[in-house]
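Removed: one protein chain of the complex. Kept in place: all other protein chains.
For chain A:
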Amino acid sequence: MDFDLSEEQRLLKDSVERLVADKYDFESRKRYGAEPKGYSDALWTQYAELGILGLPFAEEDGGFGGGAVDTMIVMEALGRALVLEPYLATVVLGGGALRRAGSAAQRQKIIPQIAEGSLKLALAHAEPQARYNLANVAATAKRDGDGWVLNGAKSGVLHGDSADLLVVSARVSGDQTAENGVALFLVPADAGGLTRRGYATQDGLRAADIDMAGVRVGADALIGGESDGLAVVRRVYDDAIAATSAEAVGAMQRALELTVEYIKTRNQFGQPIGNFQALQHQAVDMFTALEQARSMAMYATMMTQEEDADERARAMAATRVQVGRSGRVVGKNGVQLHGGVGVTIEFAIGHYFKRLTMIDAMFGDADHHLGILSDLGGLLPAA
């Protein structure tokens, strides 16, 4: 049992944290958000130079052979600054599908481009009617000669508006909610028949709704088998749960720091409001929520490597419950302790609150995952 980081990991942590500290203060973030894509391409190039875009991919595919702990380190650092760039969409989600299920040819063609920062990905899986049921896929893929024709609608595709290449799920066979019969395809964003409607999300990131009407792709577009795409999506979502939990921990840590700084310096009744016990205890509740979430983010990170799908599902569900609930405590208390300024757009704390809320809504919220965990019988055996 060992919670220490290796020398390389410590260096990674230092360098990402330094980059974010130098380039990503609250004012800079506002500027990046106002750029055409809703983030900074210049920063994206710096991430490539730092080596974090190719981090989790195998070296033979053009990556850097990092593991789940490395992703945790990066996501936590990005979370501190509420980074806008499509790291999660490209590296964890879209890239994750390739990493988990792509052929050697696909990986060797695409991953070097991800690593050098010239290609951005998005994972287009969720559909308007699906809520959190990952198996609910109405989009279809039909064989057409050597290739495939895709039809259907995808929604809330994180950074789908600026991605160059989409990983799209579509049903090849089975009922709309069948576990089998879903396949994943690589679809260029400029493919004929594909339209995207991009929009800002509540937390200042970007997403897109996507329509596919007779989108043709070649045989080489299929990722993995034509009926087991859902298992890949589940695996990638588990990776994303671990990654966004680390991101949430970074965001919570910073939100707590901002709040403690604020109540130490804001004076009322002739003294800093941080002297008042009612406020102190709310700040302590934030700290406790943060540390419990940090523990579970570490746990989820370790459990991404668990091969037993049920065991992994239990761990991820438990993590989502804790991180979702912790995020809500930290976000709400953070705004409350800031008082009136906490609800203004000019103060950072509200933006942390919004991101933490949206992280919870992204891959199944705390309540949804509590249901999953309880239906799986919880974590411990009966005795």
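By definition in this document, a residue touches a chain if its C-beta (ideal position, glycine included) is under 8 Å from a C-beta of that chain, and two chains touch if they have at least 3 such contacts; residues count from 1.
Everything that follows uses one rule, which is that contacts and distances are computed from a predicted model.
Only one of "Pimeloyl-CoA dehydrogenase large subunit", "Fe-S cluster assembly protein SufU", "Chemotaxis protein CheA" or "Aldehyde oxidoreductase" fits the UniProt record of the hidden chain, and that name is "Pimeloyl-CoA dehydrogenase large subunit". Among A:Phe64, A:Tyr132 or A:Phe287, the one in contact with the hidden chain is A:Phe287.
Although one chain is not drawn, the whole complex shows that of A:Gly147, A:Pro188 or A:Gly371 it is A:Gly371 that touches it.
Take chain A: the residues that touch the chain left off the picture are 1-5, 9, 69, 260, 263-264, 274-275, 277, 280-281, 283-285, 287-288, 291-296, 298-299, 301-302, 318, 321-322, 370-371, 373-375, 377-383.
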